[in-house]
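Note sheet for the following structure.
Apart from one protein chain that is not included, each protein chain of the complex appears where it belongs.
Every chain is named by a letter (A, B, C, D, E, F, G, H, I, J and K) in the order it is written, and numbering of its residues begins at 1.
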Amino acid sequence: MQIIIINGPNLNLLGKREPSIYGFLSFEEYLKHLRSSYPDIEIEYFQSNVEGEIIDVLHKVGFLYDGIILNAGGYSHTSVAIADAVKSIETPVVEVHISNVFSREDYRHISLIAPNTKGMIIGFGLDSYRLALESFINNTEVR
Amino acid sequence: MQIIIINGPNLNLLGKREPSIYGFLSFEEYLKHLRSSYPDIEIEYFQSNVEGEIIDVLHKVGFLYDGIILNAGGYSHTSVAIADAVKSIETPVVEVHISNVFSREDYRHISLIAPNTKGMIIGFGLDSYRLALESFINNTEVR
Amino acid sequence: MQIIIINGPNLNLLGKREPSIYGFLSFEEYLKHLRSSYPDIEIEYFQSNVEGEIIDVLHKVGFLYDGIILNAGGYSHTSVAIADAVKSIETPVVEVHISNVFSREDYRHISLIAPNTKGMIIGFGLDSYRLALESFINNTEVR
Amino acid sequence: MQIIIINGPNLNLLGKREPSIYGFLSFEEYLKHLRSSYPDIEIEYFQSNVEGEIIDVLHKVGFLYDGIILNAGGYSHTSVAIADAVKSIETPVVEVHISNVFSREDYRHISLIAPNTKGMIIGFGLDSYRLALESFINNTEVR
Amino acid sequence: MQIIIINGPNLNLLGKREPSIYGFLSFEEYLKHLRSSYPDIEIEYFQSNVEGEIIDVLHKVGFLYDGIILNAGGYSHTSVAIADAVKSIETPVVEVHISNVFSREDYRHISLIAPNTKGMIIGFGLDSYRLALESFINNTEVR
Amino acid sequence: MQIIIINGPNLNLLGKREPSIYGFLSFEEYLKHLRSSYPDIEIEYFQSNVEGEIIDVLHKVGFLYDGIILNAGGYSHTSVAIADAVKSIETPVVEVHISNVFSREDYRHISLIAPNTKGMIIGFGLDSYRLALESFINNTEVR
Amino acid sequence: MQIIIINGPNLNLLGKREPSIYGFLSFEEYLKHLRSSYPDIEIEYFQSNVEGEIIDVLHKVGFLYDGIILNAGGYSHTSVAIADAVKSIETPVVEVHISNVFSREDYRHISLIAPNTKGMIIGFGLDSYRLALESFINNTEVR
Amino acid sequence: MQIIIINGPNLNLLGKREPSIYGFLSFEEYLKHLRSSYPDIEIEYFQSNVEGEIIDVLHKVGFLYDGIILNAGGYSHTSVAIADAVKSIETPVVEVHISNVFSREDYRHISLIAPNTKGMIIGFGLDSYRLALESFINNTEVR
Amino acid sequence: MQIIIINGPNLNLLGKREPSIYGFLSFEEYLKHLRSSYPDIEIEYFQSNVEGEIIDVLHKVGFLYDGIILNAGGYSHTSVAIADAVKSIETPVVEVHISNVFSREDYRHISLIAPNTKGMIIGFGLDSYRLALESFINNTEVR
Amino acid sequence: MQIIIINGPNLNLLGKREPSIYGFLSFEEYLKHLRSSYPDIEIEYFQSNVEGEIIDVLHKVGFLYDGIILNAGGYSHTSVAIADAVKSIETPVVEVHISNVFSREDYRHISLIAPNTKGMIIGFGLDSYRLALESFINNTEVR
Amino acid sequence: MQIIIINGPNLNLLGKREPSIYGFLSFEEYLKHLRSSYPDIEIEYFQSNVEGEIIDVLHKVGFLYDGIILNAGGYSHTSVAIADAVKSIETPVVEVHISNVFSREDYRHISLIAPNTKGMIIGFGLDSYRLALESFINNTEVR
Partner (left out) sequence: MQIIIINGPNLNLLGKREPSIYGFLSFEEYLKHLRSSYPDIEIEYFQSNVEGEIIDVLHKVGFLYDGIILNAGGYSHTSVAIADAVKSIETPVVEVHISNVFSREDYRHISLIAPNTKGMIIGFGLDSYRLALESFINNTEVR
């Protein structure tokens, strides 16, 4: 199974930026843990602060990969363009947020991307990414 | 580890109600699968259509259990009282929704409970409950 | 034909509460008149002030009866949970209001239940219930 | 008893326009059924697409007839002028809608006319007119 | 000086409609008084319940007369089309309301026509028309 | 007959402030014209930029004078306190605006004072004051 | 004099729940103090987390007791049904809040119950109940 | 091919009304140019200031013609009735505006008719009509 | 104990202004009763219609007195400046309203001052002041 | 004549993305047709998913070309920056949408770019581009 | 060069009021520093808690001085009257705020005065006044 994690703006600062909200671990360190816990899954990683580059990558992987884990950061709340990209592709997208966006500013309570996703995982710190990964594993079992 | 799943109004109709949205499986059947997959966890289950009874149970387990998985159904969007109960107790609460509430009516886009939860898992069908369970397992590991 | 009338909060005070708006007749007295006028129809009656008990009854009768006449009182304007219940069941529901809700407070102008009903009858005093009953009789005739 | 049915804009297309919502029967055919079912009531009929002509007729019959059944169509949601006319006259007006306006566009959820009416009947297809007629028959009986 | 008074919907019922708000005098009787008080001014009168006919008359007189006194009734609050007509013509228009629209329903607090008028006179009963007439007499004197 | 004109904030700058909107005449000069045109009426004048002083004067004259002409300037749109004062007194108040407030900023479209007044005269330049005066003269004649 | 204190959802957790906001005393302990301070008044007490049970009790005592002190907790902000109950009964109701609801979330700034009460006492901690009690004692004296 | 151009309120003043916005050409003159440029198309023309007459014509041509070019003027922003008519008929309708409605008042930014049209052409002056005509010619070619 | 009662705009008219809402007693007469009932408390009194003078007094007493009872009248709903003053001083402020502001106009439902106060007492007529006084007496006892 | 077509985010997926809305033709294939139909016009083409790159191109061509046809896709509804760019340049811009944005989500009903354009063409599928091209050809003829 | 600093309500408490937001220095002490740093500029100072007195001073200096530095405190967000005064005078006004109003309550995010000012300086503590002064010094140099 081939999965890509796409991180949006400012997530390259993880471990450095507002650690009381986002934790002290860099995403790269976390990714090592994750990959070693799920050795059977190929986990690719992409980060960009540029809205259009995120769209470019969604287009590239969106007809090939088995799953996309997307944390669009601040673009989650403002980008019709990324939301359109998520809707245009065939690979299912799981939206992820590290912090509990609903206990922060009002404008973080709305995600334009959400209606087009397979599901959302919000507020579990970096563990949100692992749960998103889990959602791709045996979601076809019992329903 | 002792976990309780609390289901709110109309979730007793699962498998019967609008199956195109909520699936054909009753919750009891699903619960069997879940328990057998996680034999080490004690998973209790409670369902009620009465807002106040959900609050009663939150009070009862909220200082004893290790985790609460709460799908408050329609009350998620209207109940200040349940939100207050979640905030008043000590056990962490994970909010769960079966369907993608953000692709449905506008009033389902707001959860009064959300700001007081440990995290939310939305839209993965019944698999949302398993992911919630997962969130209690090793969330203390790497952060 | 088997019909149930379900009355919500405060409607047990009919004849006692704000008679200038709701009239001087108790609902039980009115019900006698109604039953004697429609001897061929089995008219059951249920009243509760508890939101969840109304949902319980909707679930119980909602796959068996021929029609439900629902006056959810104050819950009409606030209850996503009852609205979901109405949508989940198979028996058609007619929403009834005694007073003209549109000439009262703004928050009474919106019914969350309405979109899921077969139809609404509003403002005819207790006669609203008779008209609702009529709607079940020959609505299959000419259309 | 002398009753008039006043139909507003586009209702002359009944049977022709969006039959999935409004049915396949023309209003004239329906009217025949209705008149034969209620031989003791004189049922007049008027239709116009012009807002002001509806007001003219309301003025003419509004101090003479026993009842007015008004389906103002699209003007229900926008016409302060018709609402004023309904308030200015003495004959009671029952507002009627064929479709369930509350399950359609938001702007159809508000009727400016409603606060000034004796009551509303919404969503029963053409049967809404018969129920409105019924409301004039024995509403003086038990209250 | 040639002035026209244009009255909109329901104003033909003056003296008959809601006299507690609009008074007991018919407009025709009032007009006699007005004409005899201002013998030097030619006061024409037009009333219609049809929005488009009011526009037709505005077009006809709007490049010829010295002043227009317009009480558009309910159309004041909803008609972009009449507002456009007032803006399109050259004759100055004074907007008049008999009742104090600001102490009534919210939707009467907004006049689409107002921004395009020479001025407004609101709430003086029928005397509003006399004051509007006065505004055309010596408004060029001292400014 | 004893009338007082009360002018609110910035109206002491008339003739000096934004003459394209308010004209070149000072209010004192205009007042001379007005008094000479209506020699039988005692016209007092008060101006203040202090909200509370306007209230003080309304209290003083509001149980003695025959009429109050009030241009509360910017306070018209924000002062609950002046609106309460107008409602508390017995002398009728006519609200006056020099410019057409409805063709300016949105917040000028709402007058908190308006619902408590006898009537409003808006947009006729300084002539608005004369028309207000006229409204006190023969408003008791024909109605 | 017979008074009942009715406490709504989560108030059974007093002394336990968020003590920085609600204090460390349980309501039962506080009640003892209150009863001993006012030995001449019969103070009954009822608490429930169920909206409908609060309505049931309001109906029961609402035509018999001298006063009702109601802290409806989270239901204050959402319950049309309790507000209707308060309006339907004859005993005067005083609304009480322990914390200053106006310095908390926006949705706590609105009480649907408030317009139907005799008065409100907000923000004095548990002392709010004593002040409510005081309001029933000599409110008939000087007014 | 048989096309009709339907112009709504105030468009009969073209060439006369606010020429800085709408240009100096009367619509009749423009129509001559248009017809001579497209000799193979039968272009009918209808103008009315009456909302209901526009609906009448839409009904008449809406099941016969190949295309309707509709500039509903001020009614575009307020008329649910015309929007319903456009939806009820079979002939495709292209909405046209002469001026750029999006650079004018806020209430011109919303067209109730738009969702039911084949397309919209906005802001090209009278040339908007020609472009609308073009849209009917070879829109079936390449898609 | 040194307490000051500060009354805002129009409260000098008490006994004179709208007695159906505010009662027939002047505040001075009421004050006598209050002082004689609480002989151990020094009760000072200040009234002004000027917003800034209320701020001046708040500054003067706000670091010296034991308590402030503030009825800011109409300024309660509009004055950020008084709200800032209340927040800036050290003496606790109790907000008082004579009438039930929540059963009156919408703009009276919001108090800008409220979030900065120790508590609010609303709707008990003049008795509201006595209850406010009571709140300062033994609020330190049991909590 | 030199024209450039600028396509925004996701329009590179044309023919691939949601074909029920956007059609099965890739834009490149369509462009061939268009160029062969208008051999005298030089039609350049640019597409980017990056907001800032669209601005860069607008700056580059905006003082040189004869016309710009801009379909900013999702950025149309959110980008103040592109709107500013359109306003800053001299070449006229025609805004184009393939689908009828007014029959889709609410946030697609607003274009920030629109007020600064020469005109808009909306909803004609790919034919919208041809009509935009037509608008540059003889719009100087008759006006 | 003659400059006046005008401070509005509660700014007389500087150094005393909420020092965590506003600092520990009194404005008089700060003013000494400022004057000694800019010996060539005549810096006058005025403070009042009365809205109308601020207007009076603006009128007095507004046609004489070279610059006005205005911190209207709480009135910034509510006073149409001061905003009108700023617009009415000729001397340019720079608006100043000590704290970052955009990181505080929502109602502090709007300044009615701002649109009429030469510029705004917000959030630099007392240093905001120095920067405002700087803005008057060489703002005519390079532009």
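One rule holds for everything that comes next: a residue touches a chain if its C-beta (ideal position, glycine included) is under 8 Å from a C-beta of that chain, and two chains touch if they have at least 3 such contacts.
This structure is a prediction, so every number in the text was calculated from the model and none was measured.
Residues touching the missing chain, restricted to subunit K, are 23, 25, 30, 33, 100, 102-103, 109-111, 114-128, 130-131, 134-135, 138-139, 141-143 (touch as defined at the top). Residues 50-53, 55-56, 59, 78-85, 87-89, 112 are the ones on subunit J that touch the missing chain. The omitted chain makes contact with subunit A at the following residues, 8-10, 12-13, 16-18, 48-53, 73-75, 77-78, 107-108.
Keep this in mind: only the chains that are shown with their structure count from here on.
Chains that count as touching both subunit D and subunit H, per the definition above, are E. Between A-B and F-K, more C-beta contact pairs join the chains of A-B. For the pair subunit G and subunit J, the distance between mean C-alpha positions equals 62 Å.
Centre-to-centre separation between subunit I and subunit K, using Cα means, comes to 31 Å. In subunit C, the residues touching two or more other chains are 50-53, 78. Interfaces, counted as pairs of touching chains, are A-B, A-J, B-C, B-G, C-D, C-G, D-E, D-H, E-F, E-H, F-I, F-K, G-I, H-J, I-K.
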